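Apart from one protein chain that is not included, each protein chain of the complex appears where it belongs.
Per-chain residue numbering starts at 1, and chain names A, B and C are given in the order in which the chains are listed.
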Amino acid sequence: MIDETVTVFERSRAGRRAFVAPETDVPEVPVEELLPADVIRERPAELPEISEPELVRHYTTLSSKNFHLDEGFYPLGSCTMKHNPKLHERVAALPGHARLHPLQEPEHAQGALELMWNLQVALGEIAGLPHVSLQPSAGSHGELAGLLLTRAYHEDRGEQRTKVLTPDTAHGTNPATVTMAGYEVVKVGTADDGGVDLDDLREKAGDDVACLMLTNPNTLGLFDRNIEEIARIVHDAGATLYYDGANLNAVMGITRPGDMGFDIVHFNLHKTFTQPHGGGGPGAGPIACSDRIEPFLPVPQVVQRGDSFDFDFDRPKSIGKLRGFQGNFGVFVRSYAYICSLGRDGLKDVSEIAVLNANYLKALLARPGIEEYLPIAFDRTCMHEFVVSGSGAKEQLGIKTLDIAKRMLDHDVHPPTVYFPLLVDEALMIEPTETETKERLDHFADVIRAILEEAKEDPEVARTAPHTTPVRRLDEAGAAKRPVVRWRPEADNPGDPERAQKAPASGSGAM
Amino acid sequence: MIDETVTVFERSRAGRRAFVAPETDVPEVPVEELLPADVIRERPAELPEISEPELVRHYTTLSSKNFHLDEGFYPLGSCTMKHNPKLHERVAALPGHARLHPLQEPEHAQGALELMWNLQVALGEIAGLPHVSLQPSAGSHGELAGLLLTRAYHEDRGEQRTKVLTPDTAHGTNPATVTMAGYEVVKVGTADDGGVDLDDLREKAGDDVACLMLTNPNTLGLFDRNIEEIARIVHDAGATLYYDGANLNAVMGITRPGDMGFDIVHFNLHKTFTQPHGGGGPGAGPIACSDRIEPFLPVPQVVQRGDSFDFDFDRPKSIGKLRGFQGNFGVFVRSYAYICSLGRDGLKDVSEIAVLNANYLKALLARPGIEEYLPIAFDRTCMHEFVVSGSGAKEQLGIKTLDIAKRMLDHDVHPPTVYFPLLVDEALMIEPTETETKERLDHFADVIRAILEEAKEDPEVARTAPHTTPVRRLDEAGAAKRPVVRWRPEADNPGDPERAQKAPASGSGAM
Amino acid sequence: MSRYTGATEEDLREMLGAIGVESLEDLFTDIPESVRLGRELDLPPGRSEQEVYEHLAALAARNRSAEDEITFVGAGMYDHYVPSLIDTLLGRSEFLTPYTPYQPEISQGGLQVMFEFQTAISELTGLPVANASVYEGPSAVAAAGYLAKLETRRTKLVASRGLHPHSRAALATHAAGYGMEVVEVPLDEDGATDVEALAAAVDDDTAGVFVQQPNFLGTVEDVGALAEAGKRTGALLVCAADPIALSVLKPPGELGADLCVGEGQPLGNRLDFGGPSFGFFAADQRFIRKMPGRIAGETRDVDGKRGFVLTLQTREQHIRREKATHNICTAQALNALAGVVYLSWLGKRGFAELGELLLRRTHYAREALGLEAINPGPVVREFAVRVPDLRDVMQRARAAGINPGYPLARDYPEFSDGLLVAVTERRTREHIDRLASLVGAQVPEGAPA
Partner (left out) sequence: MSRYTGATEEDLREMLGAIGVESLEDLFTDIPESVRLGRELDLPPGRSEQEVYEHLAALAARNRSAEDEITFVGAGMYDHYVPSLIDTLLGRSEFLTPYTPYQPEISQGGLQVMFEFQTAISELTGLPVANASVYEGPSAVAAAGYLAKLETRRTKLVASRGLHPHSRAALATHAAGYGMEVVEVPLDEDGATDVEALAAAVDDDTAGVFVQQPNFLGTVEDVGALAEAGKRTGALLVCAADPIALSVLKPPGELGADLCVGEGQPLGNRLDFGGPSFGFFAADQRFIRKMPGRIAGETRDVDGKRGFVLTLQTREQHIRREKATHNICTAQALNALAGVVYLSWLGKRGFAELGELLLRRTHYAREALGLEAINPGPVVREFAVRVPDLRDVMQRARAAGINPGYPLARDYPEFSDGLLVAVTERRTREHIDRLASLVGAQVPEGAPA
């Protein structure tokens, strides 16, 4: 029971506990006298009963089934898996940050407001767009904010626009956001050099278009040389130009969205400005914009009044609130520490080394023994990432990109992003980031070479990989067909036998 | 290079760094002007040059090669491997503790002194001996303190005594301490019931004997029923009775060394009062004693003056200082938190469950299929631990205690203490501790049963175990014959090629 | 300047050589001169770790946190005690540094945590399906609105004025995007949602009805009655809930709620000046394929071994793009981990004990303060009172190291002298009595006690 896969609920034993309540120092009035009978919970929530030692062991053991950035190379394209400086956890944990209530009056939260202000100023400078709201909770939330701002901007001008353009290389959140924001998605094609197809853009950029969402460098890791012409076309159509900042790691201190002509940008603080990714968040997706968009920014805005700071709620044209309070402050603390540590020179250094590492790894993969099987898509100097196609391996070796990725798991490296962007067949999207050493890049190329060599001998090894992981390939189709999305005592349960009988509060009927 | 065993020195690359110095805000006077030429270091210490990301990965990866208490069962006899409450790390890290300078004036360290005072009072009550010094750094340091106190006590009475008695079951630190304290070791035998051989004791307890060092329960996990008679004999001889507190976990709140007649006791805070063992420390070995020993306690002593606290250095008969400052305060914080959490009832509960767990596991191992191979030594009700003999397995299955222990490694449980105590053939000394659950104990018995079953079929599996660990059996004889106790660039070194050439500062001649 | 990069001079030479360029500059030739920055960023130079620590510590010292004062402020986030083992577990690189588990074979830790989290949320809410987290509370409410739109294709949302002001604001902001109107239902004189008014506001265009349990004033709502009134015309009943209150209150799922969402901060997450925390999103079985966010599901591997995967991904942006049921990608996995560890730490009995402690201290506090209650009915952990001369009281209290609560005036002009007072297990009777003596001094003769 101890070593196999068992949920914390199955470890429960009636009567065990970790928590002990502080003493009840007020009269022990019966619950029935304080709450009406019909609102009182009848059956307690079936939470695990477990001692602290076993609780610690359960999650410690679980954790060791995760591959993680502090263990090895994690070139997950588009995700900017750079090192998370340990200083950031220390400063975020300071009680003055960690135990500060979001509704503390500004006069008693001056340190926090100054930090947010300084971060806004820095992000504005990096983006080349002066006005910043830190509120959005993640990149996709920032995208939504961007389109809500666009809508408010156009409505304020009495314009009704119904379409938003996105390149076919766009990240999935872009079109998904368009729909959520009440617009219709119109795809723009990609030219042979991997950039936006200008003719297609010209054709589609009509006066019913509200916005073009773009990332530059794009998801192919390529910088669109025609960015100025693109901006001209979009602006001539009266639309806004939105910058998906997920790829900002390539260009800090070198070029700025604002200077390229973008009106609105979101940052992924958890990418460019290093947050621990936490297994899927938290992050933050601040936005920056130009003067004409500024009146519509969310409330509250942090403002400087003399040498103190305050929240401004009085913004008549604001789109309102995107979420509670003022955003993911704990994330701001870490990114602010990062910007303070690196400074103006360090940030530029980041982008230069990120691009160096990507091009070096690309060069390693362009060598004989690899490039025949994994040709580089749109081969030119890349920025912080690049995309290769597994088409060669598929045809000549009979192993798919998925097989290559799964085989990497046996080599203790995290696979790149696979099957994205969609217009590249069997895509592998590789982003090494600047915090990786040459040895790591060399090792990764060796691993790929070894996997391809091996496949020449025996493709079955890759097809059935991984072989050394806690579990092997999992039945995802079955999982989706008959979804089991919570543990139930009905299921065979080594836990407290009684519990196996009685269904929990929510057991009734469900699934 | 990345996955095999490589030291941090071999990962070094000239020019890399994690540390960045704060700016030099004073005149940059050349070192040569500040220090005489002949004292200036010529060659820098050859420390690793490595980036923060790679430094974190190096030690994170290393750490995962350790088995640890938060991973599983760790019944290392005599070491009391109980759960380390996570609260203790939090309170120890409070800046008011962690950044408090040991020479801060008492008036500005009242919180720390009160904590030490409260801990002294609690330990004195638990031991039944009122006077406490927290100064010793570990159990063996406490033992040394105990014998130095004994020497000072006798010398103060004008007595010269040259011998110290220790049972043949004693832990190695006892005789080693006797020698360091300038006494001669005299062994006392063990009776058939596992207790002290009274006749042998009576014979040896002459007026040249300074002390009898005893632990009760002893290292067999047995409580010596004759403790009162033992105390009488020792005291009649004018010697002191010393209590090795390593086994105190068995009797808290039930019986006290002071009440048994002991004059001096040491505590292992890192055992009974749970410290994270840190891979071999830190710990602390406070001592408690009776009135007649008190004048000789080390300086400084924490004293209460009115409702404030102070250090008392003015103790003319004191043996002096055992170490710097006032002891391992960070350890005191954790053990004090532990005592506050459990309180009077919780501490007794600890001992009762520790004894329950040991006797339950003993009962499981006394069942057919195990007991033939691992007979229990001195089989009677045990206290917090017990000892079995691998003699049966050796004779009938041809596997030694070492083999059984090594095979356990493949089952993700830590082996018991092996080959101690010495008077039990092929000994396995098993201490489950109170924080283990019944499931863990059942699982351990199952593992032992499985290992024995397997050995009946094929003893070679155990003889060549472990099979699933990062390394397998290591050549310890070779390591001792030609000791390599530091890394040298001469050794084959994937590191910076230059470094491989020139020997480091200390390379000359050595080894 | 701090550096987290590893490229040495020698590396640089070798790497540029392998690429076949002369200098770093050559890697950026695709960027037109005309859009180059051409100067240094206007930011301070980089600093050492120690200097950055000192700078941020100095900023933190200028905030008055719950470590510095006795706070009765709640209003959506609460000063609960976060157990130490959460620091230890969340600090483990294995949980802290990986990203979304796209490769399940090397992510079973994170995936099982999601599955356990979903189970715990399902237990709390009484609904069979929960996702692995959304951003936080108010945006979770907005996400529920979007699901109501997808499900019903209707145009109107009805929200109680008892819904958190931030939730109402976020709902309106998002609804402006997906093109829906939001109608507000007032509170009755006892500070509970006006059931008649709600019934009247609901019609055939209504996609969703939003209530909160307990509501913003702390009032325990009659969710059953509200559900009945709200669902008449086929709208979804969305109940926002305080997860801690669900320790003693009947799960919304048992009272007719179709969706139960909320702010997860009270479950083992720090205050952090408002985030990051997590939002939870639970639903009835019929919505499982319209839910936002990641969902972990149980399955088997090729050897028949039990395992977990991200499932029902056809709902999600990376697969369905413009047809996705929501655009969320990065969520709040680490905060959700804190949530399920916290609930496991409390355990079945401890969770109830905690709820009962808060319930008793809260009613004791309302008594002790002896002020006119805005919501005299049952409350669990928070209540609203009228404080004559509020500003004065605030000042005296702050001077005494006490933050007495959250003034209602900004969000509820009708309660210009209203104060929202929250109690947690960290607020002892002694704290409450000190607050009482402070405000007590202000109670005018003959005011109701």
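Just so we're on the same page, contacts are C-beta pairs under 8 Å (C-beta built on N, C-alpha and C of every residue); 3 or more make two chains touch, one makes a residue touch a chain.
The structure displayed is predicted, hence computed values, not measured ones.
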Displayed partners of the chain not shown (whole complex): A, B, C
Contact with the hidden chain (one of B:281, B:295 or B:459): B:281
Residue of B:139, B:245 or B:375 touching the missing chain in the full complex: B:139
Omitted-chain contact residue, chosen from B:126, B:289 or B:452: B:126
Contact set of chain A toward the excluded chain (per top definition): 13-17, 19-23, 51-54, 56, 60, 85-90
Hidden partner interface residues of chain C, rising order: 49-50, 53, 81, 83-84, 88, 91-93, 425-426
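Going forward, only the chains that are shown with their structure count from here on.
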Relative to chain A, chain with the most remote C-alpha centre: B
Between chain A and chain B, centroid-to-centroid distance (C-alpha), Å: 46
Distance between the centres, which are taken as Cα means, of chain C and chain A, whole angstrom: 19
Multi-chain contact sites of chain A, meaning residues that touch two or more partners: 16, 52, 56, 60, 64, 70-71, 83, 85, 435-437
Shared-contact residues (touching 2 or more other chains) in chain C: 1-6, 11, 46-47, 49, 83, 85, 87-88, 93
